[in-house]
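Here the complex is missing a single protein chain, while all its other protein chains stay put.
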Amino acid sequence: MNPRYVPLAATIAIFVAAYALCILQYPNMLSTRVIGNLLTDNAFLGIAAVGMTFVILSGGIDLSIGAVIAFTGVFIAVVLENTGLHPLVVFVLVLGIATLFGALMGAIIHHLEMPPFIVTLAGMFLARGMAFVLSIDSVPVKHPFYATMKAFYYRLPGGGRITLIGGLMLLVFAAGILIAHRTRFGANVYALGGGVQTARLMGVPVARTTIAIYAFSGLLAGLSGIVFSLYTSAGYSLAAVGVELDAIAAVVIGGTLLTGGSGFVGGTLIGILIMGLIQTYITFDGSLSSWWTKILIGLLLFGFILMQKGFLYLSKGGRRLA
Amino acid sequence: MPGNILGSEDIILSATGIDKVFPGAKALNKVNFQLGRGEVHALLGENGAGKSTLVKCITGAYRRDGGRLVLDGVDIDPRDTFEAQRLGIGTVYQEVNLLPNLTVAENLFLGRQPRRFGLVDARAMNRRAETLLAGYDLDIDVKAELSSCSVAVQQVVAIARAVDLSGKVLILDEPTASLDAHEVEMLFAVVRRLKTQGLGIVFITHFLEQVYAICDRITVLRNGQLVGTREAAALPRRELIAMMLGRELGDEIKTVAKAETEEGPVRYRFSGYGRRGHIAPFDLEVRKGEVVGIAGLLGSGRTETAEILFGAEKADSGSAEIEGKPVELTSPRAAIRHRLGFCPEDRKVDGIVGDLSVRENIALALQARRGWARPIPRAEQERLADQYIKALDIRTTDREKPIRLLSGGNQQKAILARWLATNPEFLILDEPTRGIDVGAHAEIIRLIENLCEQGMSLIVISSELDELVAYSHRVIVLRDRTHVSELVGEAVTTAHIVEAIAAGEKQGASR
Amino acid sequence: MNALKPHLIRLAPQFAVLVAVVLLISLAFPDFLKLQIQNGRVYGSLVDVLNRGAPVALLAIGMTIVIATRGIDLSVGAVMAICGAVAAASITSGHSLVYTLALALAVGLLCGLWNGILVAVLDIQPIIATLVLMVAGRGIAQLITEGAILTFNDPGLIFIGSGSFLGLPMPVVIWLVFGIAVTLLVRRTALGMLIEALGINRRASTLSGVSTGVLLVAAYVLSGLCAAIAGIIAAADIKGADANNAGLWLELDAILAVVVGGNSLLGGRFSIAAALLGALIIQSINTGILLSGFPPEFNLIIKAAIIVLILVIQSPRIRDLAALFGRSESAEATVKQEAK
Partner (left out) sequence: MFGSAQAADLTVGFSQIGSESGWRAAETTLTKQQAESRGIDLKFADAQQKQENQIKALRSFIAQGVDAILVAPVVATGWDDVLTEAKDAEIPVILLDRTVDSSEDLYMTAVTSDLVHEGNVAGKWLVDAVAGKPCNVVELQGTTGSSPAIDRKKGFEEALAGHDNLKIIRSQTGDFTRTKGKEVMESFLKAEDGGKNICALYAHNDDMAVGAIQAIKEAGLKPGTDILVVSIDAVPDIFQAMAAGEANATVELTPNMAGPAFDALAAFKKDGTLPPKWIQTESKLYTQKDDPMKVYEEKKGLGY
């Protein structure tokens, strides 16, 4: 096998093995309900994580996505409450804002040569601050269109559902995989991750690509916000706190290097599923206190990373001196 | 001023009055440069003369501070390399500038991947990459990541990419630094072909034989200023060197009869040393004051031999002895404690610490050996730095300049200085003269000879056989990651080495 | 004096920003600059800034070193919670103050060691390696306090949080002394340079004989120690260990402080003094917002806006532009001279 695919294969193998172990302990976990839930419940995280994957592949990071999700939700709820606009129009509007917001951060990162960590951290403060200013209350969305969209699902045998948002996540992943691996833009993203200076000398349009990457991440964070608002039928400024860290964890568990330039969008999907599996397992267990829940999540995270390292180590037969 | 030898309709690229100022240094001062159609034009000068800077100004990698660029009769002002590429200027920059995390094929076609229905057609891309590289006799897996290839392979890939990109102008900044004779010949064949197609080719190198072998005209820079442009055929080597250095140079390489290999006691003995999958077990003995050369083709395992000796890669078989006492050389630290030194081949990745100053880079290894608790006093560091800046003629505005801002050759010298500062007894040099100008080249070879006269033992890896022959008491020839033969004393000649490599090749072929 | 000059130049932008922020606040709130002596200690908003900034300042010291090695430590907030909880648990179960402090610091070191081993030995990327402890660590802290606030009354421990020394609150004394000590440690020895080398090019440093592995572990251990001190102070300050909230999201503030201090997140060159100034700048903003009387929903926007402004002013590109102005003038001058 091409050594490039080893991390991906390792992640998939680990996921399958872990799922099998869970089923051994709780046979119920094989039900289509659990599988459907895995998709639906992680839809917003998955969509945001696709954007995060691109950012991380390019060697950057985007800490603003959780706040953008919250902002999007509040924006939609507030606008729907106060105007007669159709939700679809509002969606387009908010996607535009989120994309612009991302593009702006990308432009600052590129043109002012500031580290993404800090620019997007400030972006996080700003987006959440704007959500607060729009409304500190949690605002319900009562538009009938929401009900229509939610009624739209595919019923699996056994009571599980592939919902609209779960399906949307899969679509976004498909599109993400296509963009990352089959377009010039995707190749440029990897190129940036390999080294900005070198990429520039090789003729990669660095400015355009950087801005596009963060705009894309903003767009997907906006989409994720829409999904979240569908998921909860509300907009709430305190929603989705810390989602960026979950997304980063999913991306990394999916085998992408935080240093950029190496990884797969498809891996992120597995990363998301692994994180979802951890949570499902913990609820199925149901005996853990709040603190043991945290400790176990940490340990499982560690375990997955360790297993991945082990796989890589075995497959490479040792590594060059760091 | 010369330069009007060609008629203006024959000029494909003309740069006039190019200025470039860096904080604290004027790198280019009103430089004129004219490149003809179907011409190979050498751009020469000492380390730090401004060659790479001029190239980068032409390709838009740097914004020039003044001057005019005309390509094919049209004024151009490329804002970035992307634009230059579109205009038909293909470039190989000095340090291999490819992306280690992409595959060979992706590197070759970055930005211009073949597409089907708007999507990148990976299969077609890989196929075309294979055909392209076949033209350079390179039969490698184009789907492998570039980082898994040796520096030399990367260099060939970079060349292939630039050549493929260049519609009008091809710029090669020290493309041959890590290539051996065979690859160089191949490159020249390509260059000649392009020449007949009417391309203008800029060729930067420190190998003067190569200049005379392929170049039509020569432009010389010194300290950021144009010295002049001449017909290669009408410029004797001695005069060229004088143009570059601004002074006469004595013998370039003193092929002095080296002191007979004293049959002194063996100081370093490695027996059965090897590492599976990297280098086959070998025996090696080095005496005090002896220079052992290592020769071989690309990828023959020379660098791996060096790394294993220094502990940068752990040996998994065999043992090492110093003066009869067994030692463990399992890490660079351990090796340094036994007074070994190692000047690596890939200076950008393994050598320089870019943001540290020249002074700190020179003091680094010595400081590491003394341990953190005993800092080298600032004054002492400055003395050390000044001493080596002078001794090795490192061109820098001052010793506090971050080393990444130095020109390539000068970085190489600073790394060498880092090791000399530790006063090693056994120094391993992997391609020490790569990218170093004629003047400094001679300096370094003289230095090597001095060092071994003072009793230092040396292992030198070099693709330049002439050079290797000049100072080695003994030469070990590698093939396929195996030590295949050893030439001693009188037998150390270029012809013999080539023969040993070739014999190995025949042997390999018959296997 | 001359040797000090480059340092002063390095710190100038941070000083300028700090002064500007303080002036801005005192424009809106003139009493900000007022200092008075009360109960034998200096009292006033400026002291509050120093005092409230203590945890972030301490975290920033360790974070600076970790970032210099091209790493990052997300676990410091959780480690603060753990060490505060350990201190509270130990003192309430009747151990002596010295034992308690030693125990809490040792736990901090241990946490740092864990992170260091993950990064240096197992070669896990720093963000993810420390994320493990960030998540699990808070759980461990809550395990110790069982989710409640563990209150204590030991005057010795409380003194660390709210006592005063030479008129200054103890936390201020602690971070100042610790900051100076670490600065001396790295600058009076070769540690500083070796850490910078490691952060810029780990492989080249290893090949030059630097024990990069040990240094890397040491950096995280130091960060753990800083977090432990910060955790003890935070607990002592409120006379109780609040495992749920102690140090929550402070890692982000600490990273921000390091960056506002002009240190590069890409590792290499670092300045602890600048990071400490960065911490003070951030705390001044926080205190200023509290004093301003704006409704709390505006807090984040104000903070974001000011920080963006500061960073833009400090960004390399803007600095280059400024330098360009300066230079093009001088370049002209030289041209004129040449003409003569």
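Every chain is named by a letter (A, B and C) in the order it is written, and numbering of its residues begins at 1.
Keep this in mind: contacts are C-beta pairs under 8 Å (C-beta built on N, C-alpha and C of every residue); 3 or more make two chains touch, one makes a residue touch a chain.
Treat the numbers as computed from the prediction; the structure is a model and nothing was measured.
Undergrad: Could you tell me which shown chains are touched by the chain that is not displayed?
TA: A, C
Undergrad: Which listed residue (C:R10, C:R187, C:K239 or C:R269) would be found touching the missing chain in the intact complex?
TA: C:K239
Undergrad: Among A:V139, A:V206 or A:L258, which residue is in contact with the omitted chain in the full complex?
TA: Only one of A:V139, A:V206 or A:L258 touches the chain omitted from view, namely A:V139.
Undergrad: Have a look at C:Q14, C:T64 or C:Q142 and name the one touching the chain we're not showing.
TA: Only one listed residue reaches the unshown chain, and that is C:Q142.
Undergrad: May I ask which residue of A:T99, A:T120 or A:T280 touches the chain that does not appear here?
TA: A:T280
Undergrad: If you put the missing chain back, which residues of subunit C would it touch?
TA: Residues of subunit C in contact with the hidden chain: 29, 31, 38-39, 43-45, 48, 52, 142, 146-149, 151, 162, 234, 237-240, 242, 244-246, 287, 290-291, 293, 295-297, 299.
Undergrad: Mind listing the subunit A residues that contact the chain we can't see here?
TA: Answer for subunit A: residues 26-28, 30-31, 33-34, 37, 40-41, 44-45, 132, 136-140, 150, 228, 231-234, 236-242, 276, 279-280, 282-284, 286-291, 293-294 touch the chain left out.
Here is the rule we go by: only the chains that are shown with their structure count from here on.
Undergrad: Linking chains that touch, what shape results: line, ring, star, complete or other?
TA: complete
Undergrad: Weigh A-C against A-B on C-beta contact pairs and write down the one with more.
TA: Per the contact counts, A-C leads.
Undergrad: Two-or-more-chain contact residues of subunit A, please, as numbers and ranges.
TA: Residues 321.
Undergrad: Two or more other chains in contact with one residue: find those residues in subunit B.
TA: 312, in rising order.
Undergrad: Report the residues of subunit A in contact with subunit B in the complex, numbered from low to high.
TA: 2-4, 178, 181-184, 186-188, 190-191, 193-195, 197-206, 261-262, 317, 320-321
Undergrad: Can you tell me which positions in subunit B touch subunit C when the two form their complex?
TA: So the residues of subunit B touching subunit C come out as 21, 23, 310, 312, 332-333, 335-336, 342, 344, 349-356, 360, 363-365, 367-376, 418.
Undergrad: Could you list, by residue number, the parts of subunit A that touch subunit C in their complex?
TA: 108, 111-115, 117-119, 121-123, 125-126, 128-130, 132-133, 136, 245, 248-249, 252, 257-259, 289-299, 301-302, 305-306, 309, 319, 321-322
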